[in-house]
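What you see is the complex with one protein chain gone and the rest in place.
Chain IDs A, B and C follow the sequence of writing; residue 1 opens each chain.
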Amino acid sequence: MLKTQELQINIGPQHPSTHGVFRLVVTVDGETIVDLKPVFGYLHRNHEQLAEVSTYIQMMPFTDRLDYFNSMANNFGLAIAVEKLAGIEVPQRANYIRVLMAELTRILNHAAAVAFMINDMGAWQTPLAFGMREREKILDLFEMASGARMMCNYFRFGGIVRDLPPDFMPLLNDLMKALPTFFDETERLLRENEILLLRSEGVGILPKEVAASYSVTGPVLRASGVPYDVRKAEPYSVYNELDFDVPIGSVGDIYDRFLVRIEEMRQSYRIVQQVIERLPDTTGGHINPAMASIGKQKALKPPVGDVYGRVETPKGELGFYIVSDGSARPYRYKVRAPSFINLTPIGDMCRGHKVADVVVILGSIDIVLGEVDR
Amino acid sequence: MNILIMVIFVVLAAFTLAAGVMVVTVKNIIHAALWLIASFFSVAAMYLLMEAEFIAIVQVLVYVGAISILVLFAIMLTRHVTGEGVRQLYKRWWIALIVAAALFGVLIVPTVFNYEWAVQPSGAQISIASTVEIGTAFMREYLLPFEVASVLLLVALIGAIVIAFEERSTRRRVLTLAEEVEQRRQRNESLRLAPTTHASETSE
Amino acid sequence: MTVEFDRGKAYVVDRGQPKLRAGQGMIAGLDVVIRHFFSAFTKKLETPDETSGVFTVQYPEERLAMPEAFRNFPILLFDDTTGQELCTSCFQCERICPPQVIHMTQAVDPTTGKPVPAVAEFMIEYDACMSCGLCAEVCPFDAIKMDHDFELATDDRAGMTVRKADLDRPVSYYETIAPTRWAEVKDGAYKKLQGNIKRRSGSIGLSPRAATAPKKAAPAAAKPAAGVAKPVAVKTAMPMAAPGKNMSEEKLARLLSIRAANVAKAGGAAPAEAEEVLATADTDDVAEAPAAVAAARPVSSGGIPFSADNLLGGVPANTTMAEDKVERLKSIRSGNLARRG
Partner (left out) sequence: MLQFLENIFGPSWIVSLIAFLISTTVILIVTPVTFMMMTWFERRIVARMQDRLGPNRVGPAGLLQAVADGVKMFTKENITPRAADKWVHLIAPLVATGPVIFLFAVIPWGYGLSPVDINVSVLFVIAVSSISAVGLMMGGWGSNNKFALLGAMRAVAQMVSYEIPAVIALLSMVLFTGTMNLNKYTELQGGLPILGNTLKDVIPDLGLGWFVFTPIGLVGFMIFFICILSEGERTPFDIPEADSEIVAGYMTEYSGMKFAVFYMGQFLFNYALSMVASIIFLGGWNFPGIPQLISIAPPIGALASAVVLGAKAWFLFFVMIWLRGAFPRLRMDQLMAFAWKFLLPLALINILSAALWLTIMLWCTGDCTQNPWVFTVGGINPLGWLGNSPVLRQLVGFVLTAIINAGAFFWLLNVNRRPAGETPADLARDQAFGTASLP
């Protein structure tokens, strides 16, 4: 009878839809994927080793470069971890501003992540242009507060660099008027689209047991039906004072991931609303007075010990494990990068599907190679 | 017949023959298939020269558009023949030549000697095989051959489907993750999956 | 079944009802797109509360207003009236810089041979700078600030290592791009500057820009609001580097020598011994060695404010720096040892 031979195709390292320098070694039987092996490390930048030779505050700008879409969330993670280690209190106002920034980051990341996934599916940039439009507005706000659009370097141990500038709130309020329209429009544009349904329903299913055993986190895990969110599981900052729900999926396929991301944007919107309401009444300054000068930040010497600080970034649980030997530099520093861990089940997720599904599944995981390779 | 048509005819005929020769002499089998397409195409042009538009177009549609694609597909999907340097001429090529010439003679001789060539009176316009004529002929005189041919094609089509199904049933089916988990659930097996892929980092 | 949390719950997203799909979803999508198509002809998206209309900013003609906080690359400030630089070469920025692209040498009083609170040479590798702004944040004298000028594209890599002459900007320039920020620190900065000027003598601490071309600096300072500031650095820095390969090679050689020196110091060599420096450089990196040798050879001081002597020789400021590095190195080594053990 007819025999088909398995063929190995390298998708990447230079390929338009690997979201960076990343290689997928795909073994196909016809068009069906038999095996898929992700190869990464092309963007390795010694992040963890750098930390061991830098002071704590020097690491803050480097965390921006982990997941360059969500620098605020990464800053948050490092700040939380070091504060836990050194026992630094954060004023209430600083906490609310931190949460505001983290949730805006979530909105901008998901707006782009959904759009990039649709792009991988073959749309000609339209959802991306709409997503980028909203993202630009949020980045304008970031720029106003921190001075940079993407590499914000906004958080300091014990607070944030600077309080919000006076013209920040009016612009944020304007943005809040636009976002619901954007969410509705995105859903109307894509949610019921038959082609999207065909491409995403039942494709790349990650059953929740498997997801849990791969220790996947973030929207990918929640889309598989596990209601796990660090903000709820171990509330940090002021998340326990805010009302929000955790959207989860029922099937765990690409479509669920898409829907969960859109719902998460809506929940983040809710949080931002609450933060805006409460921000004028918050107490404390933008930073703990004991840590207010950069000299203090620089000379920070946490007591001997180790700590694992984690936050829920838009991609999943970002954890910083830091061992301090009492000096100004961490003795050991380890990043639990959500993109990296979410990427590990891609081989299993793609098995049995078609070649064209690989890029969509990859897009639905939403990785940033800066974080995967560190 | 005026000069222009004569010139075109000679050019086309030469090209057809040359392409035919190339088909059997060129070493790369894909190139041979491409030359075959070229000769089909020039035959179609020849029909056009005879003002048999319909036949010319059908020639293009069937031979260039369909058959040649089929040939190309067949060659490309078969391994180890696409390489260059496949010998087309073997030691006893002259035997093949004799056989081919004999067969060709058997076909051509009766046609040449038995057919009454109608010499066209100059100026008379006759249409060779118009659409209507061909349609009528198919439905009247040649109904039986026409139907037999279509049944044959149908049988071929069904046969292809059968082969494809058989091939599909023997092919190793790759289970998706969801299906595998479902199976294990039904068999009450452990859901721990054996790692099938190993993410490997490139060495620095 | 849902999971309840403190202040919230987990809910399953609605996947929609299975129904006969005859292209309704696609038509809805087409509708969204065509609405945007028509609105893009009539509207321009200007405020963030809109979601339709053209949002393109046609860059060279139209520019977004840059917020005061915007930070691109660091610059050095000098006082408009006196031409004195605010920098005292306290090495704070050099130490905090995460990618370690800031290098400086402290000025030495030529008569007494003692260091003065002024900077002899200051160098920032713009090509490796990551614009984190920590240097500006840490500077106790408000001498280093983040510029708003971002149009620095160039094909000259060596030219991206910018020296003091091209880093200097008058205070008035910074005032135009960040008025409130400057207002916050203005008094303190001037007070410290007055104190420092007293300890400087002669032309030490005078900005090369103010000294050579105060007329040129003034228009640069008078540049209007943030967004439209002319790319001063490009205009002045690039031609300086451009005239020939020699210039940039020289710069590169100097940079390499500094690096080699740093490597050598980190390697535990006594900073005063140039020979040892060279030896270490030799073993460490063959490629860098010739450059280091070239730099270490006494350079005729013809117009170059940067001599090998004060680069490698026994300048007290460097000694302190080296001590710091030795200390850091020790800690790293002990850390490594501890880990291995």
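Quick note on the criterion: a residue touches a chain if its C-beta (ideal position, glycine included) is under 8 Å from a C-beta of that chain, and two chains touch if they have at least 3 such contacts.
These numbers come from a predicted model, not from an experiment.
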Contact list for the unshown chain, restricted to visible chains: A, B, C
Sole residue of C:V3, C:A158, C:I197 or C:V326 that reaches the chain not shown, by the stated touch rule: C:V3
Per the touch definition above, residue among A:K232, A:K315, A:R329 or A:R351 touching the missing chain: A:K232
Contact partner of the left-out chain, one of A:M60, A:L78 or A:M121: A:M121
Interface residues of chain B (partner: the chain not displayed): 2-5, 28, 30-31, 34, 37, 41, 53-54, 57-58, 60-61, 64-66, 68-69, 72-73, 76, 130-131, 178, 182
Contact set of chain A toward the excluded chain (per top definition): 7, 9, 15-17, 31, 118-126, 129-130, 133, 189, 193, 195-196, 198-199, 201-202, 205, 207-209, 212, 224-228, 232-233, 248, 250-253, 255, 354-359
Chain C residues touching the omitted chain (full complex): 1-3, 12, 15, 18, 20-22, 26, 29-30, 32-34, 36-37, 39-41, 45, 52-56, 58
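Everything that follows uses one rule, which is that only the chains that are shown with their structure count from here on.
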Chain contact graph, described as a line, ring, star, complete graph or other shape: line
Chain ID, smallest distance between chain and overall C-alpha centroids: A
For chain A paired with chain B, centre-to-centre distance based on mean C-alpha positions, whole Å: 54
Approximate Å spacing (C-alpha centroids) for the pair chain A, chain C: 28
Where chain A touches two or more other chains, by residue: none
Chain B to chain A touching residues, read off their complex: 79, 163, 166-167, 170-172, 174-179, 181, 191-193, 196-204
Touching residues on chain A, where the partner in the complex is chain B: 1-2, 4-5, 29-30, 32-42, 44, 202, 205-207, 209-210, 213, 252, 343-349, 351-353, 373
Of chain C, residues touching chain A in the complex: 3, 5-16, 21, 23-26, 28-29, 31-33, 36, 45, 47-51, 55, 64, 66-71, 95-96, 98, 130-134, 137-138, 146, 328, 331-332, 335, 338-339
